[in-house]
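Apart from one protein chain that is not included, each protein chain of the complex appears where it belongs.
After this line comes subunit A, so read on.
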Amino acid sequence: MSDEEFPLLSELKKGPWPSFVKEIEKTAEKKPEMKDLLKQLERSYEDKITYWKHGGIVSVKGYGGGVIGRYSFLAKECPGVAEFHTMRVNQPAGWFYTSDALRTICDIWEKYGSGLTNMHGSTGDIILLGTTTQNLQPCFNELAKNGWDLGGSGSALRTPSACVGPARCEFALIDTLELCYDLTITYQDELHRPMWPYKFKFKIAGCPNDCVAAKARSDFAIVGTWKDEIKINQEEVKKYAEAGVDIKTQVVDNCPTKCIEYDEEKKELKIDNSNCVRCMHCINVLPKALKPGDERGAVILMGGKAPILEGPVMGWVVVPFIKAEKPFDEIKELAEAVWDFWDENGKFRERLAELIERVGMMRFLEAIGVEPDPRMIKEPRANPFYFWREEDLKERTNPWEIWRRAESE
């Protein structure tokens, strides 16, 4: 590809970070129609506007999602990308692959698509970027024959994703990969056939470090935690100290609740576990010496979402502690209770957070059968404008009756 042809894009071939422009060029070397993607993109760079049209509903037999339909405004000038649909392929939990598995996907995408991918989309799927309407079904069939399926899109369950978890992280407090796989398989129908007011996301993080951004981007975030005491290996504490780790400033001074103490002389740590908020900091810094306790489970935070429509939301704690062991019945029952409530009360294009705000957290908790707990709030409300129900109250007396009785006495 000559750089004179695409002067703006060629600026993005310079510099040390790997260039996406070179990746597109690589596909164009093998697939001449992909030169039209460069052409269209160069036009976008010149004119500072997208040339992709709004929407276009395309899918594969039996599914209502998994494909993002895309048509070009420059169909005449760039016929190679006139139709340029994306297929979302459900990633394996934790994004582990063998080279054989990846090659299978590459071969299928070479045959039926542009040869361009996102590894991965921000929900977690493998994004196969760009194919024609005609190729969607045969591409899907071949993916399915090789054990791959599409992910979610539209007003459906979106592809769940999870951090690397117990596969390669000593901090994992729950089996993120198995939970992710199990939820994905259990809810295939919800994933492939949009039938809700809007999208719904599960994200699973093994510990409060939240390496998959579960709290911010899922309606139902599952984050590992523990209840009992942090386990201290004082031998390892000594070794860290002897290796030059400044335990006082690195660990003790950073503890948010000041519940950890260091004895400089004995080189020993002491933790007041009743005041520990399980933030992970000390464990992150001294992984050999400190381990989370054994009474493990998950926090469920609900409502996390981006700003559209009513502003961004960081997930709200709805269940401070839930068991997260196979077959994960407690978590599934909770999710299904949420969906029942959402089905009945949710408005079109209303995310869970907005629904909860509209109907009130109190009513929501009642509907899904969750008991109140101070761990759900930062602080109690500063107004007494709550809604009492009849069953909270004694039988009502009418003040007029009292006054009139008094007057007539």
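Just so it is clear, a residue touches a chain if its C-beta (ideal position, glycine included) is under 8 Å from a C-beta of that chain, and two chains touch if they have at least 3 such contacts; residues count from 1.
Please note the rule applied: contacts and distances are computed from a predicted model.
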(request) Leaving aside the chains on screen, match the unshown one to its UniProt name from "Acetyl-CoA decarbonylase/synthase complex subunit epsilon", "Dissimilatory sulfite reductase beta subunit", "Methylmalonyl Co-A mutase-associated GTPase MeaB" or "Cobalamin B12-binding domain-containing protein". (result) "Dissimilatory sulfite reductase beta subunit"
(request) Would you indicate which residue among A:147, A:369, A:384 or A:399 is in contact with the undisplayed chain? (result) A:147
(request) Just name the one of A:245, A:259, A:337 or A:365 that touches the chain not displayed here. (result) A:245
(request) Can you work out which residue in A:82, A:259, A:285 or A:376 touches the chain that's missing from view? (result) A:285
(message) I'm checking contacts with the chain that's been left out. Which of A:55, A:79 or A:327 qualifies?
(response) A:55
(message) List every residue of subunit A that touches the chain not included in the displayed model.
(response) 8-9, 11-12, 14-24, 26-27, 30, 37, 41, 44-45, 47-55, 61-63, 68, 70, 84, 86, 90-103, 105-106, 109-110, 115-123, 129-130, 141, 144-145, 147-149, 161, 163-164, 166-170, 172, 175, 177, 181, 184-185, 188-189, 192, 208-213, 215-217, 240, 245, 249-250, 254-256, 277, 279-281, 284-288, 304-312, 314, 348-349
